[in-house]
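My structure is below; once you've seen it, I'll send some questions.
The other protein chains are all here in position, but one chain of the complex has been omitted.
Up next, subunit A:
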Amino acid sequence: MSTNNNIAQARKLVEQLRIEAGIERIKVSKAAADLMSYCEQHARSDPLLVGVPTSENPFKDKKPCIIL
């Protein structure tokens, strides 16, 4: 009976919603602060952010390669 299918689906949905409702959440202000500190902590080791000297970045070559 299609009603049985609908019930099974509805049960799954309720179960899923219960799980989501039970998850611990933090305020955006706290999460934002965490994000900011993460970015700050790792900023120095982010080559695309701080830039890397041309000599050290294998993708930035100053002199063209000569194949002998």
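In this section, contacts are C-beta pairs under 8 Å (C-beta built on N, C-alpha and C of every residue); 3 or more make two chains touch, one makes a residue touch a chain; residues count from 1.
To be clear about the criterion, contacts and distances are computed from a predicted model.
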Which of the following is the UniProt-recorded protein name of the chain this complex doesn't show: "nicotianamine aminotransferase", "Auxin-responsive protein", "glutathione transferase" or "G protein subunit beta 5"? "G protein subunit beta 5"
Quickly run down the residues of subunit A that touch the omitted chain. 1, 3-4, 6-7, 10-11, 13-14, 16-21, 23, 25-29, 31-36, 38-43, 45-49, 52, 57-60
